[in-house]
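Report on the structure given below.
Removed from the display is one protein chain of the complex; every other protein chain stays in position.
Showing subunit A:
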Amino acid sequence: MTALAALLLAGVAVTYAALAKDQPVTARSGPVGEGPRIQVLTNGRLSTVSRSDPGGPREVTELRCDRAYTAAGTVACLKPVGPLSSTGLVVLDSSLHERRSLPLTGFPNRLRVSATGRMVAWTLFIDGHSYATTGFSTVAGILDTRTGRLVKSLEDFAITVDGRPYRNPDVNFWGVTFTGDDNRFYATLSTDGRRHLVEGDFAAKTVRTLRENVECPSLSPDGTRIAYKSAVDADPGKGWRLSVLDLASLRITALAETRSVDDQAAWLDDRTVAYALQTGDGTNNTWSVPADGTGAPSLLVPDANSPAPSETPADG
């Protein structure tokens, strides 16, 4: 174990050094500097690194989250389940002042903030189990932070499967991603042994299926593509290949990451997606890979998961 860990760590160090060598030395006002940032979790604590030096100094806050995301000055955090407390959603501003909190029941899994910072969507496991066990249940909810409208479960929405109204008590939703109008969204719908990509309408309270075997969608900043995890041979037991679906042509591109990715990827820009992988000793690392199938994965932020691109806070 020790030697194995040392080898893994050495691999991290080498990759880090390779990244670091090409980074220019730039003046900074603070340790993480001005300019674009990446928000991550460092063993469950909300942290920030510089986009231009993601392997460099890291701002580590005392805020504990099992999953986090940020966009346009809205920070969302799913709190860990405590000995005497359930999880909950906390919505904060960019200075981490709490704007809204909401108790929830379940085990945090996915979390997104729409590009405008208005809509927050989350997924929880509700039996405490994950994909590792056979049979699991999820609940996906949405909060409109402008109007305060709360949808505790997408299972209340009218479902259309293959063009027909559909009802089944076994439906599960997970992995919501919003479009730029803060009304339309994409998500995964699982029912009757099939996992569908659905398109939803928040105002109309409807979802309709688009195609199968597209899980944990993540819409690109330009709104044209969805990064997602594609079950190998359509069997989640065989792992997932990180892929990109072009919404206009419906063309699918498998990305260069060949390790199984069980995450909702985050777009760092229109060309790059980031995601986390866990090593056998429980260490999470955040990687990035080009979104067009070229190139190779590279270590973006060691010892980090739940990445989200972020702007410099107003208070610098």
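Rule of thumb we're sticking to: contacts are C-beta pairs under 8 Å (C-beta built on N, C-alpha and C of every residue); 3 or more make two chains touch, one makes a residue touch a chain; residues count from 1.
Criterion: contacts and distances are computed from a predicted model.
Missing chain, UniProt protein name: "Alkaline phosphatase", from among "Alkaline phosphatase", "Pirin family protein", "ABC transporter ATP-binding protein" or "Transport permease protein".
Touching the chain that is not shown, out of A:T105, A:N168 or A:Q278: A:Q278 (per the contact rule at the top).
Considering A:P36, A:P57 or A:G223, the position touching the chain not shown turns out to be A:P57 (whole complex).
Here the missing chain is touched by one residue of A:S47, A:T74, A:T145 or A:S243, and it is A:S47. Think of the hidden chain as still there; on subunit A it touches residues 1-7, 9, 13, 16-17, 20-21, 23, 25, 28, 30-32, 42-45, 47, 55-62, 64, 66, 80-81, 83-84, 107, 128-130, 132-133, 278, 280-282, 302-304.
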